[in-house]
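See below for the structure under consideration.
Only one protein chain is missing; all other protein chains are in place.
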Amino acid sequence: MDSNIYLPHLMTIEKITQEAPGVKTFRLKFQDGQTASSFSFKAGQFGEYSAFGEGESTFCIASSPTRKGYIECTFREAGKVTSSLARLEEGDTMGFRGPFGNTFPMDQWKGKNLLFIAGGIALPPMRCVIWNSLDTRESFKDITIVYGARSVVDLVYKHELEEWNLREDVRLVTTVDPGGDTPDWKGEVGFVPSVVEKLSPSPENTIAIVCGPPVMIKFTFPVLHKLGFAPENIYTTLENRMKCGVGKCGRCNVGKLYVCKDGPVFTGAQLQELPAEY
Amino acid sequence: MSEFEPKIVAFVCNWCTYAGADLTGTSRMKYASNVKIVRFPCTGRIDFMLLLKAFAEGADGIIVSGCHPNDCHYTSGNFHARRRWVVFRGLLDFMGIDVKRIQFSWVSAAEGAKWAEIVNSTVAAIRELGPYIEYRKAADYLAQQEKEVFNG
Amino acid sequence: MMEKRYISLISLKRWLEKLNNDGKHIYAPVHKGEKIDFGRISSTDEISFDHVQTTQSAKSVAFPRTEVLFSYEKEKHNVRLGNPASDSIPESVVFGLHPCDAAGFDPLSAIFNWDYKDELYNARKEHTTLVSISCTKSDEYCFCTSVNGGPGNTTGSDILLTPVEEGFLAEILTEKGETLMKADETCFEPDRGSVKEDYLVKLPKKFDLKTVQQRLNSAFESPVWKAQSQRCIGCGACAFVCPTCACFDIQEDAHGDKGKRLRCWDSCGFTLFTQHTSGHNPRETQSQRWRQRLLHKFSYMPDRLSVVGCTGCGRCSRACPVDMNLLEHLISLNN
Partner (left out) sequence: MDELRKKATELLQSGDVQMVIGYEKGTKGPRPCFISVPEEAHKLIFDEQCTGNLAVYLTHKDLIAGQKVAITASYFALRSILRLFTENQLQADRLVVLTVSVDKQLIVFTAVDDIAAYLQSAPVPKREDDAALIARLEAISREERWAFWTEELSKCFKCYACRAACPMCYCNKCIVEENRPQWIQPWASTLANVEWHINRAMHMTGRCSDCGACGAACPLGLPIHLLTRRIVQEVQENFGIGANEAVQKDNVLSTFKPEDKENFIR
């Protein structure tokens, strides 16, 4: 079979970072030199990650396309595949198919303010865009990141959060759910939508990128509308269940759109048109 | 052709049969080496699927063994297991799965000799019956794909 | 390409025997218990000619219910992958399928090729020649004429046979069909000039496809889905017998360090089909899943792939344990 779309690339796990309880980041390198040099992707795309013997799981590529030579994925141990991925060690082999799906239109965002709003384990898909924009910082104006998790310990990318916090050219607001704070917690306490409302960012020349669990999205969108953000200036990524990643297996569609092909990146305006199948 | 050596998997309870099998060893009793023992807390915990999986993965015979009635460490696990086996055996036989390849027994911690006898006689019986190819053949879906393309 | 010939029943059997002797795998409708279904034949005597419809469609010749995507072997830190070889796919002939089944390969091919090309499907399809037989009877579940088809429709077939008098009018429709005919051309006589339409079953249109599609475009929130799906018990019978349903699952058959990744049939009607690991389910209720099935076939596929996802074979309704009659629902949408 010359071009078997279900055959994964073999990847070596170069580095494993424990981000939070049950959450790990893998840095992966292509074992095949030719694939490694020809591989390219854009912010927002995802892949199918294989644990051989268990199956595949879908995550966004969490590293920035500006960082060459590797890709990263961050996942929480939840089901069969992710639990088995979590048992792998540095130097082990896993599989990767991708990149799949559409991308954030970062070229169109040049010269604008970027407002990132993320909840829990949804920072990873956004981390790709954040680093992409920080690595090409001159292309954008103000960059604001609002990130919330259930509790302090659940915040992922803690080192990077510190790094962003220290940067002059980034405004970082972190928050944890009420009760999730610790005595020395210096960030906000409250749910992401209410923190955004309090922050009251200006919609002027601003793109909002929202990633989070369905319930967070559901409550954040109205806040953004209230603040005056036009639906076409709000972006999100949908995470419907997928198997094939290539528009065939029939799982991920929302109405007539396939999240794996037409998404995962959608604008608020597109979501208004779509039936609520996500 | 080398002689057929039956592969036997024994599912045994920790408290009686496993201790009994231990006694067989410490008493230096010789018995057939064809058995791989899998230890469970109780016969009540031995799911019938384990037996089917053993056959599918290459076992030619199976021994399931635990405490005698009224001796269960958990009072009634073996009674529950017994009921399950009654129904399971009946169903298997009705489906044509060879129940002669499954030996159920009660072997207490003191019955080292009985364990040796159970293993030896089971090995002999399975040697007589031959490898359980019939069952494993059903597991090979690639060989069947030809036929199954339109069965499916 | 189109050439007309005549073939007598005796010659037809001789031709099939020849194909069989040439090593081709011939699948044809045969008796399986009380049902008629496709099976590989070793003798032409096994073939059933007088049924209305086989239980299953012919799709599994190109999209088998269980298929190896690749194999793997783990060794310490490394993994070796084994790609299925296309030369292991046998040359196959499906004989005696009806036009609705042959037409079903169009939507299937569209799904497997609309963007990424599914070479596994394509390889099987390429190795298959379809010799269809026009319909001389129908039943209350048939509605091919309402979905751009017909009892003598040539779409998808390589050769279409229409029963006339003692033999068949043979329409050789593709190069593949011609090659197959030439395996023993002596079996085929010159066309006797039979008028095909005279021998076909008359099947009036039951609804207007355009109207149904238009209604569906704005019917997402309609209460009709809930009402229609009350009876549905959520099994996958309709999807599995359907000639165009292509939803699949990917599973792992692992044995120690070795294993295979498999593709197997799945159905949008199953509760867990779309359920996330978190438990969240975008299509939580049976009515949402029933709606997905209808909209996918009659709205999304025409829209995205320019092909209707239904050929009117009626199998879903025949197979349904609770008589979810698709035609009845389409007629009610039409009205």
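Read from first to last, the chains carry the letters A, B and C; within each, the first residue is number 1.
FYI, a residue touches a chain if its C-beta (ideal position, glycine included) is under 8 Å from a C-beta of that chain, and two chains touch if they have at least 3 such contacts.
Computed from a prediction, not measured in an experiment: that's the story for all the values here.
Novice: Given the contact rule set out at the top, which of the displayed chains would the hidden chain touch in the full complex?
Specialist: Counted over the whole complex, the chain not pictured touches A, B, C.
Novice: If I consider the whole complex, including the chain that's not displayed, which of B:Arg45, B:Arg84 or B:Arg127 touches that chain?
Specialist: Touches the omitted chain: B:Arg84.
Novice: In the complete assembly, which of C:Arg5, C:Lys24, C:Arg65 or C:Lys176 touches the absent chain?
Specialist: C:Arg65
Novice: From the listed residues C:Ser134, C:Thr154, C:Ser299 or C:Asn325, report the one that touches the chain absent from this view.
Specialist: Hidden-chain contact among the options goes to C:Asn325.
Novice: Where does chain A touch the missing chain, residue by residue?
Specialist: On the chain A side, contact with the omitted chain comes from 79-80, 83.
Novice: Of the residues in chain C, which ones touch the absent chain?
Specialist: 32-35, 37, 55-56, 65-66, 140-141, 230-231, 233-237, 239-241, 249, 251-253, 262, 264-265, 267, 270, 272, 285-287, 317-323, 325, 328
Novice: By the contact definition given up top, give the residues of chain B that touch the hidden chain.
Specialist: So the residues of chain B touching the unseen chain are 48-49, 52, 56, 69-70, 76, 79-80, 82-99, 103-106, 118, 134-135, 138-139, 141, 144, 147-148, 151-152.
Just so it is clear, only the chains that are shown with their structure count from here on.
Novice: With centres defined as the mean of C-alpha atoms, identify the chain lying farthest from chain C.
Specialist: The chain farthest from chain C, judged by C-alpha centres, is B.
Novice: Taking each chain's centre as the mean position of its Cα atoms, how many Å separate chain A from chain B?
Specialist: The answer is 50 Å.
Novice: Can you work out the whole-Å distance between the CA centroids of chain A and chain C?
Specialist: 39
Novice: Taking each chain's centre as the mean of its CA atoms, how far is chain B from chain C in angstrom?
Specialist: 44
Novice: Which parts of chain A, given as residue numbers and ranges, touch two or more other chains?
Specialist: Not one residue of chain A touches more than one other chain, so the list is empty.
Novice: Spell out, as numbers or ranges, the residues of chain C touching 2 or more other chains.
Specialist: Not one residue in chain C touches at least two other chains.
Novice: Which residues of chain A touch chain C once you look at their complex with the stated criterion?
Specialist: Those in contact with chain C are residues 1-8, 10, 12, 50, 52-56, 78-79, 82, 91-93, 95, 213-214, 239-241, 243-244, 246-256, 261, 275-278.
Novice: For chain C, which residues are in contact with chain A within the complex?
Specialist: Per the stated touch rule, the residues are 69-70, 72, 74, 77-79, 81, 83-86, 111-112, 114-120, 123, 220-221, 246-252, 254, 257, 259, 261, 263, 266, 268, 273-278, 280, 282-283, 288, 292, 295-296, 299-300, 303-304.
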